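All protein chains but one are shown in place.
This part shows chain A:
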Amino acid sequence: MANPEVPHRPWTQRYHVAAIGWSALLIALLVASSIMTGANFSIFLANIDQFFALLGQMSHPTWAYTKIIIQPLYETIQMALLGTTIGAALAVPFSLLAASNLVTNQILRNLIRFFLDLVRTLPDLLMAAIFVAIFGIGSTAGVVTLAIFSFGMVSKLFYEVIETIDMGPLEALKSVGASKVTLIWYAVLPQILNQFVSYFLYTLEINVRASTVLGYLGAGGIGVYLQRSLGEFNYGATAVIILATLVVVLIIDGLSNHLRRVLL
């Protein structure tokens, strides 16, 4: 049997020049940035015993502490839930306006995207510090910070989902004389709803973790207790807080998996 004629691959393709080149560039960048920032792997290795010492202390959680943190943990979840909900609700109109398959006006779309990029570059810790200064110590500052943070992140996730929808139903709805809002309600939302829910829960999960850190700055919730325990070298309590946060994150993750299955 004669072998079929196979076209010749160019040598760049045969020796994977592009892939090797990119990998080399990436490694070079990593090395260069570690040198420039002074991040030193040997320091990390030299001090690793301290890390294990800490871990040792944390391996005896002060279980009695659980009772004390239930209330602040509850507050943290409420903060995260409120912040995520406000942020995601605001993100819906913005993501619709930022989606290239819905908004043909390029100027408007780019303006919205620029605004969203700006929001995303605001560091959440900086925001928390500012809002604590404005609203005072407490959960209001935390909620506002989380809302803005979620808004920036969720908007981008949402408009990227919107850009992948099937445009056929939109054309059909347009052809029956639907108004813009009706079009979105009937042809866009059903296609993206379950992805929206899943991103909402993903953001909620991130926010629960983020709000533990925000508490550090006085923005309410469990973070206040985390800071206190670390300040008092009470690592047993720290362990309880970390474990409790883990449990909450796991629950949200399970819930999100479940909802995704149900909604799909």
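Here is the rule we use: a contact is a pair of C-beta atoms (placed from the backbone, for glycine too) under 8 Å apart; a residue touches a chain by one contact, two chains touch by 3 or more; residues count from 1.
As a convention for this text, contacts and distances are computed from a predicted model.
Asks: One chain of this complex is not shown here; going by its UniProt record, which of these names is it: "Phosphonate ABC transporter ATP-binding protein", "LLM class flavin-dependent oxidoreductase", "Succinate dehydrogenase" or "PqqA peptide cyclase"?
Replies: Listed in its UniProt record, the absent chain's protein name reads "Phosphonate ABC transporter ATP-binding protein".
Asks: Quick one: which of A:V6, A:A19 or A:V181 touches the chain that's been left out?
Replies: With A:V6, A:A19 or A:V181 as choices, the missing chain is touched by A:V181.
Asks: Which residues does chain A use to touch the chain missing from this display?
Replies: Interface with the chain not displayed, on the chain A side: 166, 168-169, 171-179, 181-182, 185-187, 190-191, 193-194.
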